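Following this message is one structure expressed as structure tokens.
The complex is shown incomplete by one protein chain, all other protein chains being positioned as in the whole.
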């Protein structure tokens, strides 16, 4: 409720059909609105499936006809939805340039462009393919379904400073770990073997063949993803990477704790009222406060 | 206690042996009931082991006789258990169609079907094998052992909205990451090399050979499982996937925090009553408080 | 302090040198005791390093003399320690059969056995090697160093029911996931291809070649370790394993939350006093309680 502006304010002026249509499309608390929401949900899921399946060569070849028909059916459906939203929005232009308006337009445009676009050469084939892939962003329309997402976004938003600090810490840790491992896996073996600088073939034999590559390894490792496409080969490299893993692990559990603590404290804080002192306007009073902690003024009525 | 309906209500009518048997089978607070529970636990574990071991060709060939005998011994045991439960349940039919009734039936049926089923050709061999695998679901009988599982299920149940929101967020993130990586690992190399659309062999050289495959990669990566069967090969692909890993990691620690916060707040909330003292308005009384902890005022009516 | 019985009670009778030696060895609050602790710590770390390094063939061959000398030096040291502990313990026999006594004996025995054991044939070589590996358990002596480990063990001990429930849930999930994936990766491809049961070579082509193997995969996957030695090959297998990963991930964050919640609630509970009501002996009073919540008796002196 607090998320959107009040319903009355949002509702369009004009003929009653616009108001009814608005309620069906933008609200989900009427039966018709609920049916519309579920239908839209199914259409989005089906549409994303079609886009995904079209990229599997074996399936796409055999079923191109049925996939194409589904695609057109869904595009027409989304076109109707887009037109309807434009028609019954209180401020059609404002909707058209809003985040949702752009996403809704992006859901239908690629199919039409693909239809009119002439596939003349290799280059245009690639562009066409890229445009068609844009349809996968229809999945963003799912976001509109989620009333509960509000709390999640708020939690992320509240924790944004922590997340940025965390990302900087990770960046620093990743750069240093990466450089260290690049050095250990490349420069040390060369030192001990005393190769000439001209013979660079041996030198790049390690999988840590550049610092960016080693930083990619550090990110994959510190987040405990651990693909295993890049692993230390030397004994010293294994020893140092084991140490870095333990340090990284000890480090990386801290921001998780931060976010949890943020959410937990929010939970506990919730029951606390929003009362302001009538004399000195200070807030953050104790949950059961009777007197202002700053000026001693009585907060609640004597009754 | 609160989980099941009261014992008296559950107990069957009729001759005393039914009541005794009921107590042995359905309750675990008598010695006989405890012995029954432990025996059942061992039988389940042994049974699941037999089913699992039968699928190892080398072991199964050498020990088919002993495995078969174990299987029949356990099936007879579970058949007796099923019959006994049917016999002493207050409402035999209601038990037969309940979750546990179906699981109990599923635990014995496959062995009998396998006995009467004639293995005539390849097709029936496959069906037979499928039926025999159903016996592995006997492990679900373990669930009945867990009194403590209640709290776990409640926690999951309470967090279900959060988990659904989390799954939708993951679905959106996975679709977009997958499409992006498919594009980056396939379309971009083709663009720069300017290949003809006919030459599709090069095009599918990347491991991200379709969007579903790329989405599978995204799920495996975002949950930090990281098999490493699909990894980015291009430099830009590595860069983008490292970014996605960091974003995904920052994102995925939030729902964990949510669940923890939910559980923590539940913990703290438990002892706290909602009563306020009528004299001094203090809250946070003990759950069974009769007097205010601060001023000694009686909290509840004398009655 | 609360961990061990009171010092006076622990101290041995007899001549003063026994008491002094006891304080040096068993207590760490005297300078000599501290030096003894640090020396023991270094000896343990060195000893474990020697055992580990001896198993690297290239290093062991070149340095067998120095490694052997270190080994004997450390064994003599640990023998002196063991004798000293036996000599000055209040109840030498009770120490000898205690956990620490066994660990201390295990730290020295393998070296002596290895010395007297005649390496006659292949079999005795293997036994000898196994005995020598037992020395690695010296690392358990580190445990004695950790006063802070108490809280950790308590947290694990308090969460033991939760951990058992969690392990049962994991066992059930792993059995069902494993059976499902074994079925999906083996039986389904066979069904669609309609192979004869005699031709078993194709049938075992999948990496999920038995249910135990598939269960191993499920454990490696659900805990997000994800080695990648066993991965689904079929499209349907990938789809189902992606679903199982997401379900498993949603499931597995719950017990972490449980443990955190347990620890958090313990933290908050700590400040709460241990006061008992003098009239009705009830405990668990509010942190600032003045009156008993149960009988209304004044808890603290009027002053």
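A, B and C label the chains in the order they appear, each numbered from 1.
We take it that contacts are C-beta pairs under 8 Å (C-beta built on N, C-alpha and C of every residue); 3 or more make two chains touch, one makes a residue touch a chain.
Quantities reported herein were computed from a predicted structural model and do not represent experimental measurements.
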item	value
Residue in contact with the excluded chain [from C:19, C:77, C:219 or C:295]	C:219
Options C:86, C:136 or C:187, residue touching the unrepresented chain	C:136
Touch list for chain B against the chain that is not drawn	56, 224-228, 260, 264, 280, 282, 294
Interface with the undisplayed chain - residues on chain C	48, 51-53, 55-57, 119, 122-123, 125-126, 129-130, 133, 136-137, 139-140, 142-143, 145-146, 148-149, 152, 155-156, 159, 163, 166-167, 170, 212-213, 215-216, 219-220, 223-229, 255-256, 259-260, 262-264, 266-268, 287-288, 290
Positions on chain A contacted by the hidden chain, ascending	161-162, 164-166, 168-169, 171-172, 175-176, 178-179, 182-183, 187, 190-191, 194-197, 200, 204, 209-213, 215, 221, 224-228, 231, 235, 238-239, 242, 245-246, 249-251, 253-258, 260-262, 264-265, 268, 284-286, 288-296, 298
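Going forward, only the chains that are shown with their structure count from here on.
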item	value
Chain closest to the assembly centre - both centres taken as Cα means	B
Chain A-chain C separation of Cα centroids, rounded to whole Å	39
Centroid spacing, where centroids are CA-atom means, of chain B and chain C in whole angstrom	27
Contacts with 2+ other chains: residues of chain C	224-228, 235, 260, 264
